[in-house]
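A short write-up of the structure that comes next.
Only a single protein chain was left out; the remaining protein chains are all shown in position.
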């Protein structure tokens, strides 16, 4: 039996129900099927699809990626074909596989989020909706919503009214007080919290004296962000009992365990897909071995294990 | 002639006047004289002394440092002997050297800052006062002040009333809108902005299932934070015309140039002192060569060179 | 698409910072077509580095690369017997010849890699193959004997004139067409520094010769999931911009597909 089907790996917390805790982070695994030769969608507890917007978006001018200090900065800018044919063209292909599907929705206005949700709700094709209010790569909306508790409250409330699907809120790390954002979302009916999105960052080429990225600014991700992400998961755990999807810099099963111990109920892998496409299987395998070694009989025992020692 | 005395390296912007732009970041170079055999204080434009508080502080329980994902997390917690004998014991020894001296002041209450400033002002022994409202490693005060514009306004105003010395405000990167903090400080008489302090971070040992640091949380610094620091300098430059001291992850002269191009008037080196104690000379040398190669006749031409192409 | 750990069977230092490496990976060798590339994990850096397939036989593939930075320098230090982690074959893997009668291949520096594979792969094809290969000097014109035997005609061009004509490869191409004149069924295929590609494209388009060009861009995944590697497209969309993924829709594309102005400003 594949380890990713091991029943001890099941996640069942509030409205987050997954066969295993490893999720593909939005924007780093396309629409789930592209890499099936080397990274099969069914190895994941859930697949988060690339972010969508109401209208098609061309995205930002290249270069869109640069490698810096052990991580990467990207400025893709939500290139996508829009919600119109999203379900037929992007959701149905992945639907054939035994894994949960998360749509990652984005807007330049609150109404965009409501409109996209309506469409997704009609088709009942996805299993979760992840409200992305933390994209640093778009001029209007995006992270500016995620930094403002009132905007978060308004968007979550509106989306909630349009659907009964489990709702995930994706948080930006670039805030003064993450608890304030989490509470605003929880008060308005969010079901699950995911964090972190990327950190706003800039790289300048000292020879051309120009920013490396076509968009000047981008989002920083990869191994270097992990210790900051762990801290934010820790703080989020203190602010809510909702299920938490932890991500940021995960590159091996040990990193996944660290997120779980800090309070995450599941984890997502992003950037590392580019280095080890088959990372999901490796993490699930590592988790099983860890549970054997440390005598944990279920994943939920690992979740928050360390956090509780200092907070209960 | 030593390159660090090269007149092209002089900084003369507002109240920031240095013989060269390389500063030792507080807490990473002790009281300036300890390493003189291998890193001479006179190679720096200024030396920032370890943070002081009104009363002596023992600091946080060890372990206080851990190496993670290419950087370090520290939780020293402002261990120091307090302001009482600070001038005699810590300032006078370094005063013999030809370099500017920056006192880094900290408080658990606003009054602490005022009291320390009074004492420093009596002696007129330091050249600059850096108000640290961004230490993530103390229970009261510290970064909680730095995250709150009102607290910043109150502290800066009070310190300003106590002294005529040039005042530096040291910012935390963990805020929603850095411009808001900068404006609060500028409206109340700050002279110079320095950033960034460390990012709150946690590392957990998955075998012991305990946080690695005795204080649980610490501050993340070193090469990985550079692209985020560059972005915050860029944003700070947009918020003010005050002189900016840029820091965060600088490990070579190229990094220093990147900070200058983004808008910094001077730079500070922290963590990298532990790896290359003689980094200051190397940066000054590199800057001179860069100015030759790129035909810059003064440092101020480099400052904001890239930023201006997109903001004027 | 495969991810595999391939054993290096040979690595040759060709001088001037250029290297030729061969590794055993049957899965990739059997699927690779001219224009395909592989994504190589280099332990000194984070992201994999894309390198064109230079040659294949039954079970091994060859790459031809220049050590220009941290990743390729690490690769250059590998030794026979060591393993390298590869993903491939990647890309569209196709020079669209639409039954060309005469294939004009124009290579600059390491840009020779995909064109060499084209010549090797299409050795028996009826089309006449004429290679223009530009380099800095005689020392950096590699694989001369192999090329003379793979192509029907070879024109070597060096900047210092130490081998073949002195000058740039595009000048040589122009001279060729002045004397020979264009034939229908001509197709230009080119890969090399952007400055060179730019001149070749404008020449070909001016002469109305179909031009297949192998481009480069910074890549994240190399296999279509991250949208990092895009190139500005000639056809624009509602919001006036349009980009296509080089890793899956390229790296070889018809020159008419590229928004030349945006692309060459960008690089």
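Which chain is which? They are A, B and C, in the order written, and residues in each are numbered from 1.
Following the convention adopted for this analysis, a residue touches a chain if its C-beta (ideal position, glycine included) is under 8 Å from a C-beta of that chain, and two chains touch if they have at least 3 such contacts.
Fair warning: this is a prediction, and the values are worked out from it, not measured in the lab.
Student: Just to confirm, in the complete assembly, which displayed chains does the hidden chain contact?
Tutor: Those shown chains that the absent chain touches are B.
Student: May I ask which residue of B:70, B:93 or B:286 touches the chain that does not appear here?
Tutor: B:70
Student: Residue by residue, what part of chain B touches the chain that was omitted?
Tutor: Its contact residues with the unshown chain are 27-30, 34-35, 37-38, 50, 55-59, 61-67, 70-72, 74, 76, 79, 214, 222-223, 271, 273-275, 277-278.
Operating definition for what follows: only the chains that are shown with their structure count from here on.
Student: If you average the CA atoms of chain A and of chain B, how far apart do the two points sit, in angstrom?
Tutor: Chain centres of chain A and chain B, defined by C-alpha means, are spaced 34 Å apart.
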